[in-house]
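Note sheet for the following structure.
A single protein chain has been removed from this complex, and every other one stays in its place.
Letters A and B mark the chains as written, and numbering starts fresh at 1 in each.
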Amino acid sequence: MFEARLTQGGLLKKLVEAVKDLVTDGNFEATEAGISLQAMDTSHVCLVALQLRGDGFENFRCDRNVTLGIQLANLSKLLKCAGNDDIITLKADDQPDVITMTFEDPKTERFADFSLKLMDIDSEHLGIPETEYSATIRMPSAEYARICKDLSSIGETVAISATKEGVKFSTSGDVGTANITVRSNTAADLKPEQQTTVELGEPVALTFALRYLNSFAKAASLASQVQLSMTKDLPVVVEFTISDMGHLKFYLAPKIDEDEDMGDEVGES
Amino acid sequence: MFEARLTQGGLLKKLVEAVKDLVTDGNFEATEAGISLQAMDTSHVCLVALQLRGDGFENFRCDRNVTLGIQLANLSKLLKCAGNDDIITLKADDQPDVITMTFEDPKTERFADFSLKLMDIDSEHLGIPETEYSATIRMPSAEYARICKDLSSIGETVAISATKEGVKFSTSGDVGTANITVRSNTAADLKPEQQTTVELGEPVALTFALRYLNSFAKAASLASQVQLSMTKDLPVVVEFTISDMGHLKFYLAPKIDEDEDMGDEVGES
Partner (left out) sequence: MFEARLTQGGLLKKLVEAVKDLVTDGNFEATEAGISLQAMDTSHVCLVALQLRGDGFENFRCDRNVTLGIQLANLSKLLKCAGNDDIITLKADDQPDVITMTFEDPKTERFADFSLKLMDIDSEHLGIPETEYSATIRMPSAEYARICKDLSSIGETVAISATKEGVKFSTSGDVGTANITVRSNTAADLKPEQQTTVELGEPVALTFALRYLNSFAKAASLASQVQLSMTKDLPVVVEFTISDMGHLKFYLAPKIDEDEDMGDEVGES
């Protein structure tokens, strides 16, 4: 028996919207500890890793480990029927064919239940080695989203370079060139979520496909800050913290001379 | 000479928007009593019946009965030129080729007049027998609209079942199944327009094409409540009251084993 009750249903809606264009289907793993998802995007270029701790739910119970193979487009359809303030409860048997979801609007006498068919999905679990990153940038997620969107209209790749002074995003295309710089800023009158900080072992500059960074920006609604962790020749980690519950991380290999499959970079387990 | 002056022009705009996708053209009948329209939708599945009493207009005069054959897409185009707070006056001769409309913005020195060509439209007037319904549901029209929209993304038909406790909408499709229940609720702290009530002779459950119920929901902007009247094997009546003026009713036959033409259900006169 698996059962998880989430007071802030809007969170689940945002999570699914954030990853559904990258990942068409994936295995959600429910254990005593919580729910996790790890999946490559459809073009096998980037990796999505989601972790929701059980203690972040209002109620969480998972008697046996369960794998829930879900088509995200379908899950998204059902979650569109939930209000942002609905209480969402997920349930599944120990060997489930379906996952059931109930949506309760605490303010009205409306009550909805849905059952979603589960699928068998082949997937490998990638082991992601612990890494000390050369540079860790924290910045407002809305600023990150805006920069990725703005630069996408000009070029296809972006060079991100982190220095002590801040972080610079550069691109070029047929139209011309663009550089956007966000300086480190921890002024006392700034709210924590408006600050920009760069923790730097050594300066690092890497180039990425804007298309993916732009996709990751859909998660900006989940967290007011985003963290970019970079080391030369390693995938960047774009991380959104889900407050009191866990995180959503995206891994994307940098562009070298030619495109490379990310599998090599991350190392399969 | 026919002349009708309506202070709340936005009402006419909403009415036309509510029916124009179902009904491409129709005969508006103007009599001493008011204006009415009865028309089958283009696929001859459902029936639209509109009644606006003359005493609901600021001025209303109709010396002789006039039939105004109107293409609703054209009327909609012209009404898009009226503001929501414009005063709209309709005029036609006793044997009209055109209907003229004037739009006055009471706050500015703007004045617009339009003439719309009339058409000869073949139509039969269907006699709708008076019926005692087994169940009459009243609920917020916004809730009705949301349920129809939500379920449309999952299935093609909806089973509506009315019991003393409330009303349940159920559908299923490739994705899975869904049930949305709205319980009867007349709590003292609810505004009348937020209440849900079920008047029940006997419990009844009928199945309908969601596509049509969804179309009817466009009229939710006309009234804060919708009334669904159901009896086994008879068309449901989905009714929106137009305050102090009349009503807009939609009739839709339930799904039996196979689709049936609604003409049979309503009985032509």
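Quick note on the criterion: contacts are C-beta pairs under 8 Å (C-beta built on N, C-alpha and C of every residue); 3 or more make two chains touch, one makes a residue touch a chain.
The model shown is predicted, which means the values in this text are computed figures rather than measured ones.
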Exercise for the section: Give the residue, chosen from B:K80, B:K164 or B:K232, that touches the chain omitted from the document. Expected result: B:K80
Problem - Of A:D150, A:E193 or A:D233, the one touching the omitted chain in the full complex - result: A:D150
Fill in the blank from the handout: In the whole complex, of A:N27, A:Q71, A:S134 or A:T196, the residue touching the missing chain would be A:T196
Handout entry: Absent chain, residues of chain B that touch it
Key = 74, 77-78, 80-81, 98, 108-117
Problem - In chain A, positions touching the absent partner - result: 143, 150-151, 153-154, 166, 174-185, 194, 196
